[in-house]
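Omission of a single protein chain aside, the complex is shown with its protein chains in their original locations.
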Amino acid sequence: MKQRSQFLTRGLKMAGIFMFLALFSTVFAQEAATVAEEAPKYASYDDFTASSGFALFTVNNLWLLVSAALVFLMHLGFATLETGLTQSKNTVNILFKNMFIVCIGILGYAFYGFNAMYPGDFNGWFAAGSWFSVDNEDVTMVTDLYNNYTWWTDFIFQAMFAATAATIVSGAVAERVKLSSFMIYATLLVTFIYPMTGSWQWGGGWLSSLALGGTVDGEPIGFYDFAGSTLVHAFGGFAALAAVIVLGPRLGKYANGKVRPILGHSMPLAMIGVMLLWLGWYGFNGGSVLSADPRGVSYVFVTTTLAAAAGCIGAIVVSWVLLKKPDLSMGLNGILAGLVGITAGADSVGMGASIIIGLIAGALVVLSVLFFDKIKIDDPVGAISVHGICGIWGTLAVGIFADGKSFTNQLVGALAVSATAFVASFILFTVIKAIMGVRVSAEEETEGLDIGEHGNEAYPDFTPAHK
Amino acid sequence: MKQRSQFLTRGLKMAGIFMFLALFSTVFAQEAATVAEEAPKYASYDDFTASSGFALFTVNNLWLLVSAALVFLMHLGFATLETGLTQSKNTVNILFKNMFIVCIGILGYAFYGFNAMYPGDFNGWFAAGSWFSVDNEDVTMVTDLYNNYTWWTDFIFQAMFAATAATIVSGAVAERVKLSSFMIYATLLVTFIYPMTGSWQWGGGWLSSLALGGTVDGEPIGFYDFAGSTLVHAFGGFAALAAVIVLGPRLGKYANGKVRPILGHSMPLAMIGVMLLWLGWYGFNGGSVLSADPRGVSYVFVTTTLAAAAGCIGAIVVSWVLLKKPDLSMGLNGILAGLVGITAGADSVGMGASIIIGLIAGALVVLSVLFFDKIKIDDPVGAISVHGICGIWGTLAVGIFADGKSFTNQLVGALAVSATAFVASFILFTVIKAIMGVRVSAEEETEGLDIGEHGNEAYPDFTPAHK
Partner (left out) sequence: MKQRSQFLTRGLKMAGIFMFLALFSTVFAQEAATVAEEAPKYASYDDFTASSGFALFTVNNLWLLVSAALVFLMHLGFATLETGLTQSKNTVNILFKNMFIVCIGILGYAFYGFNAMYPGDFNGWFAAGSWFSVDNEDVTMVTDLYNNYTWWTDFIFQAMFAATAATIVSGAVAERVKLSSFMIYATLLVTFIYPMTGSWQWGGGWLSSLALGGTVDGEPIGFYDFAGSTLVHAFGGFAALAAVIVLGPRLGKYANGKVRPILGHSMPLAMIGVMLLWLGWYGFNGGSVLSADPRGVSYVFVTTTLAAAAGCIGAIVVSWVLLKKPDLSMGLNGILAGLVGITAGADSVGMGASIIIGLIAGALVVLSVLFFDKIKIDDPVGAISVHGICGIWGTLAVGIFADGKSFTNQLVGALAVSATAFVASFILFTVIKAIMGVRVSAEEETEGLDIGEHGNEAYPDFTPAHK
């Protein structure tokens, strides 16, 4: 009972912090309202539907909506993957976290993140905004800003992206993080921190006009991150790294100087997760073309697919050599590594290069997983390696394989976002730790978080064989 | 052996009843043939493909086909959700029921339902028709009736909807219903009763021109149900309520005046189910725009998403307060509640309203689940609460939040369809009960329906850990 009333207290605290930040954000709200100021190209929606460009607009818009649905499905992919790779006594907890993140992520993005990330008027470093300050009636027509899809499509596609970052962290801190603390952490990370670094590039901020790597025709080359190897994946991966450092490893994982493997409970769930993530990536990368342009989208489909396949083969070969066995979970992580790796340059590297990027990402993820275990960073699902390390690799690969990009810029951008994610996550999680703790008790960890946090189990009436 | 030959007898009985009703329906078949009478706008299909409107028609048609595929996927969502929330000894039975329903639902809709629900000439209350009486060669061109998609697209999209209603019932009667009886019940419900109430609104029947709530410019305001909060979900939910009343609770559920929880066997399956249902809802609601209109579809995507997310948060908060713990299954039901709630008004309520509708639906579903348990209505998966109660809530919400709609009409429509579904389901199930019984024996219920009805188990060779 005492335990339970603590949940309530935590819930109220969480609501309080959220309210405060929401209030804070409205101060800057007028900035975002400029979105609506742009003059629409057509006098009315009927005029627009009768125009010759309407069919093309419709198919472009449709593809982004389908892409949003595919990116949504990635959240089921993350949920099943993380569940499969962890113990059955923590399954309810992991599913709950993933369910919560996608829901609060979408609402947080509506209340604050969307207009903070894509402001109409940007100061170059920070942005703040509020979705509800936009007069939605004014944003329905084609404008220079919304040339291929509607304002609503823009919101829903970006909202599905946003929650991904926090979900990445959820896998790394699994099996010992306190639920209420993580709920607060995830809410704040996805609502306030992800849009900030995101705005640096996709909101027209300082990274998008980075001149460090040189200029072309007087224009700075800028940082390049097609669909978010850095802005989504490295962001999530390095936020996860910080959280894991604050949190510490699971009990018994590094006992007596040895690495004790804590195995997962369902490889079919892990397989379902990775295949759904791969499927969702066609929306993640394919939708980032921001239209249904045939050349653009089909090219991105090819590079994304080749990198995923090559990532798998790379991870199989390296893990077979190093671990002396064909490891399924390494192959699965290799697929994700290849996908994360190609995300920054899916539209701009060659097809041969996409295979090389995938192969290296697949090899890298195996080495990275082994490395982090060696330095006692306990990441149950390999999220830091897959998203953090391969996210940076993919970003740098654009500087290596794509024309007209700057390796220096890619390095600066990847490090700036990763470091910011790490520091912000570290501060945020440390503050939450000081206020209410971030880790369950040793007893609860041993018994399982399902009973400790939820009073439920994942498989209560499961009786496999009656024979 | 005796047991088994009974199955055969039941099968033959089932076939007999079905044949009779199919025969019956052909009497009215000429009515439906009027579909084909409308003059096509183009002399030939080649003329049509060469016309300037063909690209837009193609994308509109494509979106409805993709939507049909998404709604199809909802049947997998229902199957995994229901399986996850019930005991492992009844898993084969539940999967079989769901597999059967989608198949017989599609065939029944082809043989009878489609043209009964969307007749060319409607008498206002009842309709009957036969798909096979339509000369399909004549329905290929654009007509006033088929302006954005083909006749085949119309059929396939609506057929996927139809089976949903019976599937809703399947979850509520799980773990004690006799397979053969339910197969007959579901076949008749989806083939003959669902199209009748459906035609009242979507077939141009009396609800669509309801004048009770007033008129605008001399035209009756009519009932409004965008994608089926009432016509699909409340229909299914109240059909389920009647079936559960006839059937009675599972053994031991309400022993000695106490509610004994009978837990499910796989929360990952339940999570997969809800997330697939959410995904499928983008087709369910998004496809109900009946075109790929960019403003329409993207707006529906936004309201649908916000309501689902808010439903989850609403259910989490209310269940946390009432049950003193963060309950995963309540959160999952909250998502579905939000989705059911927004279905009636996804295109016509504001974005803020969609969040409120979702929050209330999420709260409502928790209270409703607890309420039905209190009055000893045993619904293993909460189908009556999710689809019945939240379906009515969503329908009423249109009267509250949308412009130009009538609360009175919404109330009348919701009650008329729900009451009809309840009464028809009650009569149908009572008749089947009298003829052949609707419930398995107490022994079979205790042993599990998998062995009793199928002679099979769901996990025969499952040996989790060999260590």
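For reference, chains read A and B in written order, and residue numbers begin at 1 within each chain.
Methods note: contacts are C-beta pairs under 8 Å (C-beta built on N, C-alpha and C of every residue); 3 or more make two chains touch, one makes a residue touch a chain.
What you see is a predicted model; the values in this text were computed from it and never measured.
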Statement: Which of A:I313, A:A363 or A:A383 touches the missing chain? It is A:I313
Statement: Given B:I156, B:L339, B:V365 or B:A416, the correct residue touching the omitted chain is B:I156
- prompt: What residue numbers in subunit B mark contact with the hidden partner chain?
  reply: 1, 4-5, 7-8, 11, 45, 49, 52, 54-59, 61-62, 65-66, 68-69, 72-73, 75-76, 79-80, 83, 91-92, 95-96, 98-100, 102-104, 106-107, 110, 132, 136, 140, 149-150, 152-153, 155-156, 159, 179, 265-266, 269, 272, 453-467
Task: Mind listing the subunit A residues that contact the chain we can't see here?
output: 55-56, 59-60, 62-63, 66, 70, 86-89, 262-268, 271-272, 274-276, 278-279, 282, 286, 292-295, 297-299, 301-302, 305-306, 308-310, 312-313, 316-317, 320-321, 324-329, 331-332, 335, 351-352, 355, 448, 451, 457, 459-464
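In the analysis below, only the chains that are shown with their structure count from here on.
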Query: How many degrees of rotation map subunit A onto its copy subunit B on CA atoms, rounded to the nearest 5?
result: 120
